[in-house]
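Only one protein chain is missing; all other protein chains are in place.
Then we have chain A:
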Amino acid sequence: MAASAVKGVRGWSSLPLVARRAVLRLPGVTQVRWSRYGPEYRDPKIDKEYYHKPVAELTEEEKYDQELKKTQLIKAAPAMKTSSVFEDPVISKFTNMMMKGGNKVLARSLMTQTLEAVKRKQFEKYHAASAEEQATIERNPYTIFHQALKNCEPVIGLVPILKGGHFYQVPVPLADRRRRFLAMKWMITECRENKHRRTLMPEKLSHELLEAFHNQGPVVKKKQDMHKMAEANRALAHYRWW
């Protein structure tokens, strides 16, 4: 009785508990993050274009999708995801990583100030440059941001693997999301730690982003160090079993 009450409270459907766990079971892996939603909940689709399409233009799959939605349960959209044309998932992720103590207002203002600083610096350079150079100077802060983070992503990473009582740093290919995370993490740590007490975050971050855009600077150096270490530990690659 208690078990079924719990199930009802959590919004789970009448699927048995065993079936739910079987979906996510991996050997030696226990689930850490739980979601209030059961597996039958679908992710919301936040896209103005999709919903503004008139009925005639929908393909077969989309019509089926629409029909299905009438009976399916959908999760609530997260608060920070908007249908704004100016929204960028990479920027949102970076802002969340910069946030401390849940102070999203501060993190977002730092992000916007950084983008503004990058833009102003590039405009200054543009006006100081000759006509040929002006064509090469990139002034869009968003392209600079994306390119800089791409330049900071490592291709191969190191993972500590326990063998014979010792931990060896084994070179391992990284997933896309792990690479993006590492690039952002390195960028933020670099800007927090290695700056003068009185420099503000937007100024330092804009400087680092511009350097990374040109493949220079400490974050790109860290990525290259990581690559060198992986190259040095090539012999240990056999310790990887996946």
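By our rule, contacts are C-beta pairs under 8 Å (C-beta built on N, C-alpha and C of every residue); 3 or more make two chains touch, one makes a residue touch a chain; residues count from 1.
To be clear about the criterion, contacts and distances are computed from a predicted model.
Per its UniProt record, the hidden chain corresponds to "Small ribosomal subunit protein mS29" from the list "BRF2 factor", "Small ribosomal subunit protein mS29", "Myosin, light chain 13" or "E3 ubiquitin ligase complex SCF subunit".
One of A:Ser92, A:Thr112 or A:Gln169 touches the chain omitted from the figure, and that residue is A:Thr112. Checked against the full complex, the candidates A:Tyr41, A:Tyr142 or A:Tyr168 give a single residue touching the omitted chain, namely A:Tyr142. Contact with the chain not shown here comes from a single listed residue; of A:Arg33, A:Lys70, A:His127 or A:Arg197, that residue is A:His127. In the full complex, chain A contacts the hidden chain through residues 84-86, 112-113, 115-116, 119-120, 123-124, 127, 139-142.
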